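Below are the structure tokens for one structure; questions will follow.
Just one protein chain is left out here, and the rest sit where they should.
The block that comes next holds chain A.
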Amino acid sequence: MDRCFLELQVDGEEAYQTFSRVIENANVIMATYEDPLLGDVMVYPEKGTVAFSAGLHGWAFTLTNFAKMYASKFGVDESKMMERLWGENFFDPATRKWTSKNTGTATCKRGFVQFCYEPIKQIINICMNDQKDKLWPMLQKLNVTMKSDEKDLMGKPLMKRVMQTWLPASSALLEMMIFHLPSPSTAQRYRVENLYEGPLDDQYANAIRNCDPDGPLMLYVSKMIPASDKGRFFAFGRVFAGKVSTGLKVRIMGPNYVPGEKKDLYTKSVQRTVIWMGKKQETVEDVPCGNTVALVGLDQYITKNATLTNEKEVDAHPIRAMKFSVSPVVRVAVQCKVASDLPKLVEGLKRLAKSDPMVVCTMEESGEHIVAGAGELHLEICLKDLQDDFMGGAEIIKSDPVVSFRETVIEKSSRTVMSKSPNKHNRLYMEARPLEDGLAEAIDDGRIGPRDDPKIRSKILAEEFGWDKDLAKKIWCFGPETTGPNMVVDMCKGVQYLNEIKDSVVAGFQWASKEGALAEENMRGICFEVCDVVLHADAIHRGGGQVIPTARRVIYASQLTAKPRLLEPVYLVEIQAPEQALGGIYSVLNQKRGHVFEEMQRQGTPLYNIKAYLPVVESFGFSSTLRAATSGQAFPQCVFDHWDTMSSDPLESGSQAATLVADIRKRKGLKEQMTPLSDFEDKL
């Protein structure tokens, strides 16, 4: 809202159109999550289920605020007033009449504009222009009293203060919660099906369903909140049934708990139960069901989320864990400025990972710490938290965002390559070829995988990807991590002892497909065909020690002879903007190597919906560039979409891909020169 008034200066009608579109969009998204149990999930301003807010300035209102005010003034019913403040209702102050169409006279305006938007605009303008003589009488009319020291404020701070006093965000939000969110006792009646993992007729399900304070304790911890004392966390969650009290011994079922087993299961005492209220917290004796609670003393046993129950309730099942549909794609390497701060950094990363379920902290082969977040902004916030809250202000250095690539091939190997084992007594012959279009994605989606029934698998492969039926049965494995989008297929005929070395070849393949020959990035979409093997007759001379390193070498050799390429990740960007911003969008996209593949005008609006592909590498700083180029009229949303083959040849020195490979290798602390093919391939 604040941008409407301060930056964009849009007039009432235009603002109304924007708002109603936003609401419509939100409703469309929400409709996809519709659940008969939940009932109507749409939001309607006229029902008070939409709040208009300026989060930055801390004020917000629902139509109820205004309806109340005018209802008493005009002497109409409050609910009737609500309806008139939204939708096709127009008011002409000259005739003092409501119409359902714009009559066309200059004074006739939409209800929302006339009674909500314009007054706010007026107040804000007065504040910004410091016309205090006009301001005070108006505020008095609105029943807003300012403190004396606040009256001395000027410009923006004054406006902020006035708006916060007049339309505090907290009360708008609280009002919505009170009037529109179902109470726990109502909600849990239908939520239990989605909440509880166990049978829906056991005593725990019933206790949740009835929100029974005398039933067994069922508590779901959803977040770990860092406490003020170093290294400790509050376990924050909701009590669904029973009561949790200070000193109570609870059974903690972690995310990996399987009923009946002892894995990820602890029994510990709650040291304190705390009610969390904004910044404040209050220790209480106990908290009954229907409330949220923060628990002290369990942080060592809960990693991200957990279900808590009474010590005795050994047959309770856990409550279903929350899922997040966003994946961490933006990664930076962090290191501490002072080397001796390393333990602090590690501790900080641990705590960061605990406090935010979306962030992933890992480590590269080179020993760099990597923090991965959902987006640029998310990552920025995480790093700030890391430095200020979790590391006590110890300085950290962050690298530029790191993007991971994949390695693939675009043709069949130019020849069958051969590698010899260290003792020269065993030889593996292999070829690489790209997987059929769509096959890698099918493996990603889990339609084809190592656990499939071989018959079904070969049917899919034969029908959709044109594989030979017999060949489909000869898939040895997938990789990396046994499920990845690469595979080894046995093409040998009548080779002795082949089954003996299969495990070793698979192990070598898992290793090699995780670290490709180009830049040690994961491989993707490569099929390795074992063409022939020559093995020593004596079992000890064809053991893992001989075959695993050889399998790795021959895989690299076949990758390098099959026109290797890099794959880069690509975002799908959706941008909404008015027509005049299109030029700016196109130029920014061009400059960032993106390309538009769909442009659609939204019916009945001047807005355009643009869909484009944008390489992730180029996406850093994209939003801000775009905002600058379109004076803030375009809003991009990025989602990871697919891997795109980079056309330049990484083996050709000086090419774009070759520089990229050199950069990655440098970052990983490898030799900048790629290992040549001759090191992997042997001659007879």
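What we mean here is this: contacts are C-beta pairs under 8 Å (C-beta built on N, C-alpha and C of every residue); 3 or more make two chains touch, one makes a residue touch a chain; residues count from 1.
As a working rule, contacts and distances are computed from a predicted model.
Trainee: If you look up the hidden chain in UniProt, what protein name do you find among "Aldehyde dehydrogenase", "Electron transfer flavoprotein subunit beta", "U3 small nucleolar RNA-associated protein 15 homolog" or "2-(3-amino-3-carboxypropyl)histidine synthase subunit 2"?
Mentor: The record for the missing subunit names the protein "2-(3-amino-3-carboxypropyl)histidine synthase subunit 2".
Trainee: Identify the residue among A:E175, A:E368, A:E436 or A:E574 that touches the chain left out of the display.
Mentor: A:E368
Trainee: Return the single residue from A:C4, A:V192, A:V270 or A:I548 that touches the missing chain.
Mentor: If we include the chain that is not displayed, A:I548 is the one touching it.
Trainee: Could you tell which one of A:D130, A:E175 or A:D264 touches the chain left off the display?
Mentor: A:D264
Trainee: Which residue from A:K312, A:K384, A:K424 or A:H595 sits in contact with the chain not drawn here?
Mentor: The one listed residue touching the chain not shown is A:K424.
Trainee: Touching the absent chain: which residues on chain A qualify?
Mentor: So the residues of chain A touching the unseen chain are 254, 256, 262-264, 266, 300-301, 303-304, 339-340, 342-343, 346, 349-350, 353-354, 360-369, 372, 421-425, 450, 477, 481-482, 499-500, 502-504, 506-507, 510-511, 515, 534, 536-537, 543-546, 548-549, 669-670, 684.
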